[in-house]
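A single protein chain has been omitted from the complex, and every remaining protein chain is retained in its original position.
The first chain written gets the first letter, and so on, giving A, B and C; residue counts start at 1 in each chain.
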Amino acid sequence: MSVLLEFSMSPLGKGESVSKFVARSLDIIDRSGLPYRVNPMGTVIEGDWDEVFGVVRKCFERMKKDCPRISTSIKLDYRKGKGGRITAKVESLEKKLKRKLKV
Amino acid sequence: MSVLLEFSMSPLGKGESVSKFVARSLDIIDRSGLPYRVNPMGTVIEGDWDEVFGVVRKCFERMKKDCPRISTSIKLDYRKGKGGRITAKVESLEKKLKRKLKV
Amino acid sequence: MSVLLEFSMSPLGKGESVSKFVARSLDIIDRSGLPYRVNPMGTVIEGDWDEVFGVVRKCFERMKKDCPRISTSIKLDYRKGKGGRITAKVESLEKKLKRKLKV
Partner (left out) sequence: MSVLLEFSMSPLGKGESVSKFVARSLDIIDRSGLPYRVNPMGTVIEGDWDEVFGVVRKCFERMKKDCPRISTSIKLDYRKGKGGRITAKVESLEKKLKRKLKV
């Protein structure tokens, strides 16, 4: 049962620039072995429920060590019997539009 | 370690009205015993990470039984050492504004 | 053409507590005359596209005056020919469940 999950997680009270903290999350995501794609507003990962939420939680536990307040937003897209959607969704749009999009 | 979690979960491909499916989720939330507040765009619950995500997952597993595609959005707010925020946050705003707000 | 819009808007780099800034937004929302409901994670307003986004923008312009970075999340629900949904959606859930929910 594969799901697509996009999330972004930021500390409040750690100044205006939070990339130091976000980089740690990306390190966790990149080492998780799950398929992922970073974008300027968040990261999309694909996997089972336990896998993807396991990664989100690991990022949260790391951030919690030195951040007193954390704001997180998560979006999930589940579609029965469909895997590999981390690449297939955009490809399907490009096929419909008969041209390449900026990814 | 208490967090505030707001979520909304809807099936795609089950018609324009989805309240039948949302009502089942509210039934699960209401019976969970966790503090919650429903609003026109989602439900806020308060509890430990495992508690709040346990409720979200239960709603998902129920919806998955007869919905082939499910879209979910989740927002989390964690603040170290603070519980009871499901009521305290709005009260603090009312105190600052010196008047009641519509809740 | 009425829509339901929920939003939350927070400054980054203004410390861990942001209620001073959120209170200003609630003041703008409360004075806008649009139907609204505050919840612990955001505020839902109902109105035409221009009305609801006008309120969001006003809150943004106010916050921008003294906040160098602002994070905002917005959810929209449009349903053709349906107004008064700021109260009707929860009422419909309660009717389906045959009991009152915590609002």
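Side notes on the structure shown:
Here is the rule we go by: contacts are C-beta pairs under 8 Å (C-beta built on N, C-alpha and C of every residue); 3 or more make two chains touch, one makes a residue touch a chain.
Just so it is clear, the structure is predicted and the values come from calculations on it, not from any experiment.
For subunit A, the list of residues touching the undisplayed chain reads 4, 6, 8, 16, 19-20, 22-23, 26-27, 30, 35-42, 44, 46, 73, 75, 77, 79, 85-87, 89-90, 92-93, 96-97, 99, 101-103. Counting the whole complex, the residues of subunit B in touch with the unshown chain are 10, 12-13, 15-18, 68-69, 71, 73.
Mapped onto subunit C, the interface with the missing chain covers residues 1, 49, 53, 57, 60, 64, 68-80.
Everything below uses one rule, namely that only the chains that are shown with their structure count from here on.
Mean C-alpha position of subunit A lies 21 Å from that of subunit B.
Each of residues 68-69, 71, 73 in subunit A touches at least two other chains.
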